[in-house]
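Following: one structure in structure tokens, then a few remarks.
In this view, the complex is presented without one of its protein chains, the others remaining in place.
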């Protein structure tokens, strides 16, 4: 969020780039996507480890072969484990479509400033979503706002791409 | 589904395209992918909103901090909410792998007519799947047919890609 972006410098940011070079390290928009997509991939994978931590802390295991302690039975529906699992599922529902949407949005050659800031805001919003949902539950509407931020950004990118490719319906 | 495609015009549709230009707006196959992938991303994200609508309509919330009304308790297993969630999960199981499969299928330079119609049919089939599963439940085999259509198309693309790259096993 460090680059100041106004409507005035959109043209300055917009480089005439050969179409074959969109998905290369020469393109700053693609590099910014690479960095923040990587952050979100790591964040999502850490949810698996957070689930595992909760499972060991509360000794809640869903499979017979996972009962690492004596006198345990398989258990489901523990609220601490299920909360992390709901947050993880919400990540899959929102971040995975965002990965595809933002990747193909790059092909429309968006302004560097606009695109990079969208990637930054969307990614930070999802990190906040995880913190207020799975790590330390916070009263609403904090989670709804974090959820809505990436959702709106994805819808914006969808509008841009759909308008550019509408004739291929 | 407007372009008539016969086996005869495959060669006419097949353009000799430089390999670096597959994932650019110069390639009509990629443009068609962009449009229909965008439609499916939006469709998937609307499932979250449909779930939210059902949660508010039947006042079923899974987290303590979501109890927006008085005298409510967290509740799971409401059939109306769970139906939408199953449809959403089915979307993730099928559409997300399809996004990757159809994207990499483009790199094999398929015939414009064949590829575009596959994208169109698969996308419309999944929209029908959502309608008959989550919006207005309809007797089988409507859902199985809608589900099977994208599944078979993804398997077809997988066969094309795997045969082209078999030597890289």
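We just call them A and B in the order they show up, numbering each chain from 1.
Here is the rule we go by: a contact is a pair of C-beta atoms (placed from the backbone, for glycine too) under 8 Å apart; a residue touches a chain by one contact, two chains touch by 3 or more.
Note that this is a predicted model, so its numbers are computed, not measured.
Q: Footprint of the hidden chain on chain A, which residues?
A: The list for chain A reads 18, 20-21, 23-26, 28, 30-35, 37-39, 41-42, 44-45, 47-48, 62-66, 68, 76, 88, 92, 96, 99, 103, 116.
Q: What residues on chain B make contact with the chain left out of this view?
A: Residue positions of chain B that touch the missing chain: 19-20, 22-23, 77, 82-83, 86, 92-94, 96-97, 100-101, 104, 107-108, 133, 137-140, 143, 151, 154-155, 158, 161-162, 164-166, 168-169.
Methods note: only the chains that are shown with their structure count from here on.
Q: Between chain A and chain B, what is the separation of their C-alpha centroids in Å?
A: So the centroids are 19 Å from each other.
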